[in-house]
Structures are given as C-alpha cells and as structure tokens.
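In what follows, a single structure is set out as structure tokens and then discussed.
Complex shown without one protein chain; remaining protein chains in place.
Entry: subunit A
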Amino acid sequence: MSEDQPLLEVENLHVSFPIRKGFFQRTVGAVQAVNGVSFSVPRGTSFGLVGESGCGKTTVARAVLQLVEPTAGAIRFDGEDVAKMDAVALNRFRGRVQAVFQDPFSSLNPRMSTGRIISEPLRVHRLTPESQIKAEVARLLDMCGLPARFADLYPHEMSGGQRQRVGIARALAMKPELIVCDEAVSALDVSIQAQIINLLEDLQKELNLTYLFIGHDLSVVRHICDQVAVMYLGRIAETAPSDPLFAAPRHPYTQALIDAVPNPDPDYEAGRHIAPLEGEVPSPANPPSGCFFHPRCPLVTDRCRQEAPHLDPVAPAHFAACWETAQTVPAE
C-alpha cells in the first residue's frame, strides 16, 4: 500500500435506524442518523468529528468499527472495502482498528481484573505465547502509565482516569493502526482529560497511530486533531484543518459552536457580543427541507429552504456546506 493512500476512507456513508411499531414490528419510518458523510484520514494523523449530541458522530464511529451496518456508502480501510471483507479479512481488520470508549465505568467488564482484561485479546488471538503474557501485560500497562501491580486490580478499584488507561492498553494489545476514540475523554475530570490527551498524543508518536477522534469539546478536538469535521444532523457542515477551521469558520453553525465556548478572560467575555442559536436540533426522523440547518440559521435565504448545499471548497483542504458563506469571504 502506498504511503499517500489514506488509512481510512468513508464515502457517502448513510446509516438509518428503522422505526418499528405494532405487534408485527412493521417499519413505519426511519431515523437518518448519518446522511451522506464522506471523509478520509491519512495514516498517522488525527481526524476529529465534532457536533452536538444526536448529530450522528457516534454512529459514524460505530459504523467504522463495524458495530452498526451502514445503509449505504462505503468504508475503506487501507484501500479495502470493509463491507466486502470475508471472515478472515474482517478478523484481520478487527485487529487493526480498535476503540477507546466514552464511559470508563461501562467499558471494562466489572468481573475481570485488569490483567485478564488486557491479556484476553492476547490469549484469544494467540498474539503472545502463554509464557510471555504477564510481561506483555506489564509492558502495555507501562506504556499507558500504570504500574504492573494494577494487573491485579478490578475496575471498581480504580479511578476513571486509570480505567481509561486500562481501556487504551486493551486496545493497544491488538497492535492497532487506527484507534477510534469515541468521546474518549468527555467523561473525565478536566485535569485527567489533559493527562489522557497527552498519553494519546505520546502513543501516536511512538506507534504511528491514526486517530478518529469523536468529541463535543472543541478545545480538546482542536488540540489533538489535524483535520476536523463539524457534523450537524447526520451531515458534515464544514471540514478543514484544525487551525483554519477555528480561526476562520465558513459555516454559520461552526461559528455558533465556537462562539458558545466560554473564554476564561472575564474582560474579553464582557466585551464579547454573541448571538446564541435559536431553537432546537430538529428530529433526525423528520429533518427539515433543504439545508438541515436553515431553521436556526441567521443567514437563511429561500435557496437554503429548498436546496441542500454541497460541501464546496473554500480554501485548500477547507470545505463548507453553505450557500451563503462558502463563496464569499466571511464577514470579519
């Protein structure tokens, strides 16, 4: 495989969940959780997906992990279509793509000690000879900043941050290339978040890992990711390299998200004028016409109500789906 080929490519991904009713469970409708999402993640980089809860970012992650079946579209890993993989290829894929989950209190089996949690994939997939398993577990724990004695502890005996480290060690046991971090730090205290983010960054450098980082905390995503996509109601509203995205957003929704982040400087905060978004996120079972964002958009026009905008290039590697701002220079 060539070096420039992206490790992960998601193309026009659709995921919908049927709404069933009645005794015979007839399908009466569908929730479009993901509605035509495309992006690619080059090897060794971090790609961030941000958005409000319910925007479909976790569903994208679950589709990449093969935990939900896409309704349409393709997910290609290292150039290979995941949907077309046979059992053997899928098994190999499972090893190369791993996940770090959101809730450190639900992601570890409460009846297993840390040692068993980390050694289980090593044993099941015969990755390490039996005689070296203890040493390998100690090595993985050490990589994640935990002393070897943690192997004897049960999940309830550890703190949230320690549990999250164990979850990362378990993922690393499979020697993955891509790690999907689904809100991996949002359940942790702020000080612990920083430690886990630093750990993830160190591991990325050390092991040349690729991250698909799902989050709603913009400062965290900005810090860790090279490229960021903002999702709204199952579609990508805007995608760009981190710095331009946060410095010069082109989509009104991105602007609103950035405005919603409080600034620690009270003087700045006092002089700042922000127009908060009005209304609620519409139901993905019954999305609005045209641009999904139009009922809440300050720049809405008739065209937005009728026609959905495409992701158009506005700068190198910077795309925005907006009829109003994508063509013009943002007002500032």
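The working rule: a residue touches a chain if its C-beta (ideal position, glycine included) is under 8 Å from a C-beta of that chain, and two chains touch if they have at least 3 such contacts; residues count from 1.
One rule holds in what follows: contacts and distances are computed from a predicted model.
J.: Consult the UniProt record of the chain that does not appear here and report its protein name from "Sarcosine oxidase subunit beta", "ABC transporter permease", "Succinate dehydrogenase cytochrome b556 subunit" or "UDP-glucose 4-epimerase".
T.: "ABC transporter permease"
J.: Any idea which of A:82, A:97, A:144 or A:321 touches the chain not displayed?
T.: From the options A:82, A:97, A:144 or A:321, the contact with the absent chain belongs to A:97.
J.: Looking at A:115, A:161 or A:215, which residue reaches the missing chain?
T.: A:115
J.: Of the residues A:30, A:133, A:258 or A:300, I need the one that contacts the missing chain.
T.: A:133
J.: In the full complex, which residues of subunit A touch the absent chain?
T.: Touching the chain left out of view, subunit A contributes residues 25, 62, 65-67, 91, 94-95, 97-99, 101-103, 106-111, 113, 115-116, 119-121, 123-125, 130-131, 133-134, 137, 151-152, 154, 156, 167, 170, 174.
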